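Notes follow once the structure below has been shown.
What you see is the complex with one protein chain gone and the rest in place.
== chain A ==
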Amino acid sequence: MIGIVSYLVFFASIVLILGIIALGLNLQWGYTGLFNAGIVGFYAVGAYAHAILTAAPRPELIGNFGLPWIVGVAGAMAATALAAWAVGWATIRLRGDYLAISTFGIAVSIQLVTLNWEALTGGSQGLSAIPRPLFGWFQTPFGFNLWFFGLLVAITATVYWGLERILRAPWGRVLKAIREDETAAEALGKSPRAFRLQAFVLGSTLMGLAGALYVSFIGFVSPFDFMPILTFQIWAMVIVGGSGNNRGALLGALVVWAIWSASGVAITKLVPPAHAAQGGAVQVILIGLLLLLALLLRPRGLIGEESVVSRHANDPDPLGKS
């Protein structure tokens, strides 16, 4: 019993980390219409920035400063914001698929840098022994996982609350206006380029935050953590959950990761051990099938975008005079 709880806590922690990335993408795609296909690149910048700042010093590596966890998280967010600003400044004028191709290329380049800049990133060997916050306080891995899960809940809740606040504010409505009709938004005196860049940087910073949380949860980072498949998974989460809805992004993270994980469990239960070697292929088919079904049955996502324009629209007394 305790084993199942322990596994579920671990599983839910991964869901929350992926959920934060999905929230970042939802801000970029769901609200602003930015086709970011380089999610994994910003995730990698955050992850490596955190690892380099917090890991214990090793003579053969530059960096590895052994700084406190919170400095690592802040540094990771700052580094990702900077990287996103530089990338965004150069590419944000591009529309749709052009932006997708350039961000995808940048993500692949970032992954190659992590693989080859050995003195900084440890190359293909990766960086290990990354400190986990307060790991020494707990006697069992379950104790640590539970504490970290609590931390993740608090962080995710803060991010969710903050996003809801700004997206329901005028700033969020401008983003939607740009997504729907950029020319019209410009005609109203808003600078689409500036707003798009802001949304891009903010969303990417959340991806960097998730990267920092991931490495401080796992304690190990290598270039293999940042293959393009992750970008696809996050997209699946946002689309399945409902793009343009933050609760949808979080729900999508849960559902898609559960499909990934539960299909593996189902295969070990259903396929006789003698054929387990073939089970992997069946699992991949199953994942594809479930994602397809989700999209066929709920084309707008599990929770679609709310069609509310203003939070005062349903107010019986919109001007608040009484």
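Here is the rule we use: contacts are C-beta pairs under 8 Å (C-beta built on N, C-alpha and C of every residue); 3 or more make two chains touch, one makes a residue touch a chain; residues count from 1.
Keep this in mind: contacts and distances are computed from a predicted model.
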By UniProt, of "ABC transporter substrate-binding protein", "STAS domain-containing protein", "Anti-sigma factor antagonist" or "Dehydratase", the chain left out is "ABC transporter substrate-binding protein"
Filtering A:109, A:124 or A:191 for touch with the omitted chain leaves A:124
Given the full complex, what residues of chain A touch the hidden partner chain?
-> 2-7, 9-11, 14, 116, 118, 122-126, 128-129, 140-144, 146, 149-150, 153, 157, 161, 217-220, 222-225, 227, 229-230, 260-261, 264-265, 267-268, 273-274, 276-281, 283-284
